[in-house]
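Everything below concerns the one structure shown next.
Every protein chain of the complex appears in place save one, which is left out.
So that you can tell them apart, the chains are marked A, B and C in the order they are listed, and the count of residues begins at 1 in each.
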Amino acid sequence: MIDFQHILTSINEAASNEKDKGKIADYIPELAKVNVDNFGIHLIDIQQNNFSAGKSDEKFSIQSISKVLSLSMALGLIGEKVWKRVDVEPSGDPFNHLSLLELENGIPRNPLINPGAIVIADILVSKLEHPKEEFLSYVQNIANDDTIAYDLGVAKSEKRTGFRNFAAANLLKSYGNLNNDVDIVLDFYFHQCSLAMNCVQLTNTFFMFMNNGKCRRNNTLLTISQVKRINAIMLTCGFYDEAGEFAFEVGLPGKSGVGGGIVAFLPNKFCVATWSPGLNPKGNSKLGMLALEKLTTETELSIF
Amino acid sequence: MIDFQHILTSINEAASNEKDKGKIADYIPELAKVNVDNFGIHLIDIQQNNFSAGKSDEKFSIQSISKVLSLSMALGLIGEKVWKRVDVEPSGDPFNHLSLLELENGIPRNPLINPGAIVIADILVSKLEHPKEEFLSYVQNIANDDTIAYDLGVAKSEKRTGFRNFAAANLLKSYGNLNNDVDIVLDFYFHQCSLAMNCVQLTNTFFMFMNNGKCRRNNTLLTISQVKRINAIMLTCGFYDEAGEFAFEVGLPGKSGVGGGIVAFLPNKFCVATWSPGLNPKGNSKLGMLALEKLTTETELSIF
Amino acid sequence: MIDFQHILTSINEAASNEKDKGKIADYIPELAKVNVDNFGIHLIDIQQNNFSAGKSDEKFSIQSISKVLSLSMALGLIGEKVWKRVDVEPSGDPFNHLSLLELENGIPRNPLINPGAIVIADILVSKLEHPKEEFLSYVQNIANDDTIAYDLGVAKSEKRTGFRNFAAANLLKSYGNLNNDVDIVLDFYFHQCSLAMNCVQLTNTFFMFMNNGKCRRNNTLLTISQVKRINAIMLTCGFYDEAGEFAFEVGLPGKSGVGGGIVAFLPNKFCVATWSPGLNPKGNSKLGMLALEKLTTETELSIF
Partner (left out) sequence: MIDFQHILTSINEAASNEKDKGKIADYIPELAKVNVDNFGIHLIDIQQNNFSAGKSDEKFSIQSISKVLSLSMALGLIGEKVWKRVDVEPSGDPFNHLSLLELENGIPRNPLINPGAIVIADILVSKLEHPKEEFLSYVQNIANDDTIAYDLGVAKSEKRTGFRNFAAANLLKSYGNLNNDVDIVLDFYFHQCSLAMNCVQLTNTFFMFMNNGKCRRNNTLLTISQVKRINAIMLTCGFYDEAGEFAFEVGLPGKSGVGGGIVAFLPNKFCVATWSPGLNPKGNSKLGMLALEKLTTETELSIF
């Protein structure tokens, strides 16, 4: 039997001793205010035992991690038709100046890069009467937690400065792969990305993906097949241009966000979330990546 | 002595006999209404003798041809500082899906592609109190013709559908190479592109570039060195991805627009404008390109 | 308990009823001679029970599947130093005309694309006294099967026509990431790719990767950590530009070759190999991909 608490405690210590904690994302002004020293980790196993270390109950902006949840909701709403508008291939593009164009003929490479997630947002805006409210309820329902909320300051901040996302949305529109107005879709998208959670809430939410689609209260929102496919996408596309490296070093499906959060899990075993706002050059939480490497090295648990 | 009138008449006949007149641009709905059979040509020589054939006095939307005029005005206003924000290299990019990104680190390849012209528009918006009015006056002054005007229907039409330009402007903004609001810059840009002229007015306007910077009334707006440089840019960058082909087949500096207009000139000799709305696959007027090839073949005049 | 034999038999039937069996690779003339109707499948489980259907004992050229074996040998020889010369990111490049350049500053994106495998070949040529002989022995040892051999006709055929590989090798050389002569490295590489196996031999060989590095006779050649990493690379990079799709649809690590072979496995459970020479447009065996989809759908087994 693995002593998760012991491992988490030692990971937290190692994190606090690390000199170089990475660089906080500053392109969203609101995110730049966070203290780089923060580190938290939380793990929930399949039996719903909980283990924590560090600031596991401090909230942060989950940012791109929300893309898994919007994809999940879109799949529930329109099923496999999602894949007519977005592909499932890793982006693999190391060249920043091309990254906006991870579309071929208007089809984004996958739903976890920005242009792909904007297409998913467009689907939700089309299908939902009150997109922002209904998406939030959806997430609260998965997590069984009504306190989860948008951070309106972050949403507003990104709306003012997210020119690259405006560029991507307009490009999608020019290809006919955006049915609603750019402003409406991005208003939803920026709210979605502003979701604030702590590590505990994050594991409560992603418990579903680790547990064949069943939430903690045993309710289900996706078929087993849909869950497996979302998990596959997380493994191959969840960590920007570092997806291969993460699969290679850690061997778990998961997703990171520029707010410094990472969530990852071993199907049928455990789900873990880390938070540390300093990023490595590829845009993933520096201490979070190290923590997950350490966790899988010490437990020798991976999907491979 | 060359009999220009004879040559123009025979070009006009050849054009009307041509079966395949190209395809009208339909991405700006307002432009799609024009009849594909139209053809006009006008030539003015250095002594201000005029020669015409076909519908040389029918107005059309000059579109990208206006980029030469906004560049000219920007150079007059801030001089060589223009080149800190836009480069002078041919775009050379044959791949449509990359064409938005003809920027390196936010610097567009040249001022005659859309992202480059949007940067020039941003310069004018910054420097002018009433950008649209002052730019129009500038063009009227060059041409010595107060009847030149914007086509507000075209400007409005492009504003509603120009998602690719919104994408480019937002991308420039994300790189910090756009000082004003995207909407304000593009409002100016769409007006600029909507300028309506006929072939006669076009040659009257570009007479200045053929004549070392002196307009028909002998007033000057640019230094000789600035004129020569704009002319060089027209030769290397004036015809989208067909710039090399045009220099190769025709050997004159010039500029084309998706409205079907082309203007070209031999320095110190003549300036010629053609109009025919059907485009070839590279986006240049099909009959216009053939007309200019024929003109330089028959006259054996070229800069080479 | 899963009835593998029943599933394999039904897969074989479905395959023989399929009208469109894909297109045989014709760029290596020797490969073009095979009959497109061939289909075989073999599965070995962790207890070494064996199940077969179709032409599971007919040999074919394993081609790119060999890249996993050369990578494995190189890792055994020089360990983690391999990763200084090749990266581990999915290639993700959908544009054929760029695919040669899946190198950044001479570092190929991963060891399972051609330029990456050529670097691995260079490592083996440097480290082995008799590279071709020793690599063959290595593979025979893993499979516990002395009858595995190169197909010299295929090796020769590719040597005469593999201009794209000569281009890649020379490009690597120009970046200083090839220590030996291009001709010597490619001679080894073409032999490596020409390895002929049937489905049974393929599962016997890859049993090691399914079984934490232990071969069927319990001998070990790699550390557990090395095995997990190779498995991660197979999942993210094993199926050309279809790697994401394969993870999404099948959910197993594996590797395909243009000879029409595919091998895939679920760690600690089973290893399966299919062969059918007709390829889909992405370059993977058409019937093989369908077979593996069917296998994981019916068994509901995947790493996710």
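General remarks:
Simple rule for what comes next: a residue touches a chain if its C-beta (ideal position, glycine included) is under 8 Å from a C-beta of that chain, and two chains touch if they have at least 3 such contacts.
None of the values given here were measured: they were computed from a predicted structure.
Contacts of the undrawn chain with the visible chains, over the full complex, involve B, C. Although one chain is not drawn, the whole complex shows that of C:104, C:133, C:146 or C:300 it is C:104 that touches it. The residue from B:18, B:58, B:245 or B:298 that touches the chain not shown here is B:245.
In the complete assembly, the contact with the undisplayed chain comes from B:87, out of B:30, B:45, B:87 or B:122. Touch with the hidden chain on the side of chain C covers residues 97-98, 100-101, 103-105, 163-164, 166-171, 173-174, 182. For chain B, the residues touching the chain absent from view are 87-94, 104, 109-110, 224-225, 227-229, 231-233, 235-237, 241-245, 247-249, 251, 253, 267, 297, 300, 302-304.
By definition in this document, only the chains that are shown with their structure count from here on.
In this structure chain A contacts its sequence twin chain B using mostly the same residue numbers, the overlap exceeding half.
Counting C-beta pairs in contact, the chain pair with the largest number is A-C.
The distance from the centre of chain A to the centre of chain C, each centre being the mean of the chain's C-alpha atoms, comes to 32 Å. Separating the centre of chain B from that of chain C, both taken as means of CA atoms, is a distance of 54 Å. Chain A and chain B have Cα centroids separated by 47 Å. Annotation for chain C: no residues touch 2 or more other chains.
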